[in-house]
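Heads up, one of the protein chains got dropped from this complex, but the rest are sitting where they should.
Letters are used for the chains, namely A and B, taken in the order the chains are written, and counting of residues starts over at 1 for each.
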Amino acid sequence: MSSGREPRPRLLIALCAAGFVLFNFPLVIVWDKDVTVFGLPMLPVALFVIWGGLILALAAAMERRAPPRDEDGRERR
Amino acid sequence: MKVLIADDEPNIVISLEFMMKREGYEVIVARDGKQALDAIRRERPALVLLDAMMPEMTGFDVCAAVRSDETVRDTRILMLTAKGRETDLARGAGVGVDAYMTKPFSTRDLVAKVKELLA
Partner (left out) sequence: MIAAPLVLAASLAYLLTLFAIAAFADRRATQGRSVIDNPWIYALSWAVYCTAWTYFGSVGTAAVSGVWFLPIYLGPLLAMLVAWIVVRKMVRIAQTYRITSIADFIASRYGTSPMLAAVVTLITVIGMVPYIALQLKAVSGGFHLLTAGPTPHAEAAIVWWRDGALLVALAMAAFTIVFGTRHLDVYERHEGLVAAIAFESMLKLVAFLAVGAFVTWGLFGGMGDIWARAQALPELDGLLRLGGAEKAGAPDYARWFALITLSMLSALVLPRQFQMMVVECVGERHIRRAAWVFPAYLLLINVFVLPIAIGGQVLFGPGKMDAETFVLSLPLTQGAHWLALLAFVGGLSAATGMLIVETIAVSTMVCNDLVMPSLLRLPGFGTRQDGDLTRLLLNIRRAAIVGILMLGYLYFRIAGNAYALVSIGLISFAAVAQVAPALLGGMYWRGATKAGAFGGLIGGFAVWSYTLMLPSLAKSGWIPGGFMDDGPFGIGLLAPEHLFGLTGLDNLTHSLFWSLLVNVTLYVGLSFARNPSAREASQALLFADVFTRANSSDPAPVFWRGAARLEDLRSLAGRLLGASRADTLFQDLAQQQGVAPPDLVPDARLVDRVERQLAGAVGAASARVMVSSVAQEEPLTVDGVFEILEEASQLRGYARALEEKSLSLEQATSELRAANEQLKSLDHLKDDFMSSVTHELRTPLTSIRALSELMLDTPDMETEQREEFLRIVVSESERLSRLVNQVLDMAKIESGNAEWRNSDVDMGALVSNAVRATSELFRGRHAAVELSVPDGGVPVIRADPDRLTQVMLNLLSNAAKFVPEEHGRVLVALDSDEDGLTVEVRDNGPGVPLKDQASVFEKFRQGGDALTRPAGTGLGLPISRQIVNHFGGRMWLDSQPGQGACFAFWLPLGAREEEEP
């Protein structure tokens, strides 16, 4: 595991800070509206979408050490 | 008592021959290693003055052959060498020479050594 493929601490801290900002006052007011998205209230939808987005970003940041994969998905030895 | 002189340098043979005869020994001369070995087996000398560096067979080879030959094994061998390096001394001891002298030698020392070996 080369250090170059380690998750980058700065990126992780930035994501954490972004999460703090996106989930809290005052940005949360932006989502807190009487609007529906696909028939659903906007606030929970927004929170879940941000949540999912951060998880995807985190997964990408953490798994980037993975060596190139073969087509069958197995790690190359 | 017979003494064999084995050396390929004629002038050294001359001096050795003179010396041995003066001391009263019967002298045989060999000019190379092979002759020397033949002479030893044939004449059974009591002592061989053996030059280390000779054509055909080196003194070391001659000595080794003598020591492994039942009939002449007890021949006294005084090896003479012009090289005188440690390795030569060791080699001589390895093949079983009785004494070792470096050229140029002192005639008195040589005679004393010969007498000692034949005593």
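Quick notes on this structure:
One rule holds in what follows: a residue touches a chain if its C-beta (ideal position, glycine included) is under 8 Å from a C-beta of that chain, and two chains touch if they have at least 3 such contacts.
Only a predicted model underlies this, so the values are computations on that prediction, with no experimental measurement involved.
Mapped onto chain B, the interface with the missing chain covers residues 8-12, 14-16, 18-19, 22, 31-32, 53, 55-56, 82-85, 102-108. Even with one chain removed from view, chain A keeps its contact list with that chain: residues 1, 6-7, 9, 12-13, 15-16, 19-20, 23-26, 28, 32, 34, 36, 38-41, 43-44, 47-48, 51-52, 54-55, 58-59, 62-63, 65.
Going forward, only the chains that are shown with their structure count from here on.
Note on chain placement: the centre of chain A and the centre of chain B lie 99 Å apart, centres being C-alpha means.
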